[in-house]
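One protein chain is absent from this view; the other protein chains keep their places.
In this document, chain identifiers A and B correspond to the written order of the chains, with residue numbering beginning at 1 in each.
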Amino acid sequence: MSDILLRTLGLGKTFTVGRRTVEALKDVNLEVARGECHAVVGESGSGKSTLANIVLGIHPATAGEVVFDGKPLHYAGDPTLRRRIQLVQQNPLSALNSRRRVGASIRLPLDVHRIGTRAERATRVASLLEEVGLAPEMARRTPASLSGGQRQRVAIARALAANPDLIVLDEPTSALDVLVQARVLALLDRLRRERGLTYIFITHDLAVVRALADRISVFAEGRMVETGPADRIFNAPQAEFTRNLIGAVPVATEEEERLRERVRSMGRSPGFAA
Amino acid sequence: MRGDIVLRIADLTLGFRRGRHTAEVLHGISLHVRRGEKVALVGESGSGKSVTARLALGRLQQEKGTLVTGTIEVAGIEATRDSARIAAARGKIVSMIFQDPTSALNPVFRIGEVFNEVLRSGGQRLSRRAAREKAVRALAEVHIPDPERCLDSYPFQLSGGMNQRVMIAMALVNEPALLLADEPGTALDVTVQAQTLKLMNEMIERHGTAVLFISHNLSVVREFADRVYVIYRGNIVEHGRTEQIFAEPRHPYTRALMQAAPKLVAAGLPDLPETSPAFRDPLIVHEGCGEPGEVAA
Partner (left out) sequence: MSTRPSSVAWIEFRSNPISILGLVLVVACVAAALLADWITPYPEHVGPIGDFTAINQGPSAAHWFGTDTIGRDVLTRIIYGFRMSLTMAVLVLAISMPVGVVLGLLAGYLGGWVEFVLMRLTDIFLAIPPLVLAMAIMGFLPATLTNAMLAVTVMWWPWYTRLVYNLVRSEAREGYVLAAEVIGASAPHVMFREILPNCAPAILTKLTLDVGFVVLMVSSLSFLGLGVQPPTPDLGSMVADGAKYMPDAWWLSVFPALAILVLVLGFNLLGDGLREAFDAEV
């Protein structure tokens, strides 16, 4: 059992907005293995953000539970959780405090959890900057003077600072340009392998996780419609929703067109149920 | 389809003056769009693609500190420095649709009220009833199931996909010669975006509008455009028909974009630089393409 780092059991979340109730998550049974990159794919309203918020302790679940490293996930009762689970957000500009220098932002987890002495923290910040491909001198810069890609690297460095086990990445490259995105994805992949991290990678863009994800869970309207190894999800998607999703992605190469056609035609053949 | 030239841009430069410095954003770009053509302008942020669209719409020229040289002509109206004529023609001759439909529509007005405004600024003098009928027909054309109800709704009551259709309907109701589309559907789910593009294709074929489609997403461009201009840091670096560009991208920047785009098939992670001096290589034009007045390659 110890190779499953995070598991949700019948997880559900209902919001009450005025007189309306919205079921953002229904009966979700997700398994994330230690050291894997697990992609959570869905469109708006799929519940993927709600799932992230529950895992990060921002909202409590209204049904079911989350088990992290064998124990029920309960932030109030376990102060180490805030060190072991981290977040990289979509918008790098808003995710960094514009009134803090970059080094101070990266150092924040060390300060909060009182890791190391002042001198040790400064050294650590410098080595983190190098690890994400930035010069150590950038610690003195302010976020406003950095590009989108650089800011996102800083946010990643901050997430790594306290040596977490699990990082939730909520659309980490959606706001970045194509070339920058490719670099940041490569960085994320390398960091995971080198440090043995576990990722929950949330995205609406299937193609982005093709190269990165070990396993993929597809969400629609609060339910998990399909889960499995990345290769299988792309080459032989079982759920109609997944097939529609793959079928709708715009593609630029012949090979991808063939894959897309193959997936579209799966839905039409009698062998596959909806 | 060789028709009249609806948008002609020649050696356009654009600079913004701040204090003593002038930041040059466009370094002399040329492009054209003919009637009925769908032309894409592809680039990343900071490439100048969005300001090009805004200049064609007549939105930047008059602002303090903007320096424009070269030529922009929209449907024969010269718009380089004096945007007044273009501004008057906005909605009639040239219109624009935006990335995020819900935020592009004023939230305090119902769709019907905005439509009336659009029709009025299009120079059409219609009675209340005639205007409403026209709006209903326009919404039906974009396959909105209950046009009457839609007209009485506020943007926040409709889905993103519906608002996108509404925006397309509004942009085309006055039969403009040129439609500018700035990353349409980027804010929408991929399934909705696919439907939106299909709808745009259909509408444009029916109305014969010329389209300048601005995007950072090569795959979307491939599915939509006839011709492609690739823009990098204020310079056009490659120009060709869609088939040519995708079969044989020649410029280092275009090739980098294609390699970097995430793929649905297992291809590993590309190892690419974020920038390279080769990206500043001069313009490459594919066979049979070229600007009007120039000798084709």
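FYI, a residue touches a chain if its C-beta (ideal position, glycine included) is under 8 Å from a C-beta of that chain, and two chains touch if they have at least 3 such contacts.
Nothing here was measured: the structure is a model prediction, and the numbers come from that model.
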item: In the full complex, displayed partners of the excluded chain; value: A
item: Candidate in contact with the missing chain, chosen from A:Leu5, A:Ala95, A:Leu169 or A:Leu206; value: A:Ala95
item: Of A:Thr8, A:Gln86 or A:Thr203, the residue in touch with the unshown chain; value: A:Gln86
item: For chain A, the residues touching the chain missing from this view; value: 56-58, 79, 82-83, 85-87, 89, 91, 93-101, 104-105, 108-109, 112-113, 142, 144, 155, 158, 162
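In the analysis below, only the chains that are shown with their structure count from here on.
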item: Residues on chain B engaged by chain A in the complex (per definition of touch); value: 44-45, 160, 189-194, 197, 216-220, 222-223, 246, 256-275
item: Complex contact set, residues of chain A against chain B; value: 43-44, 148-149, 177-183, 185-186, 189, 204-208, 210-212, 231, 234, 244-246, 248-253, 255-256, 259-260
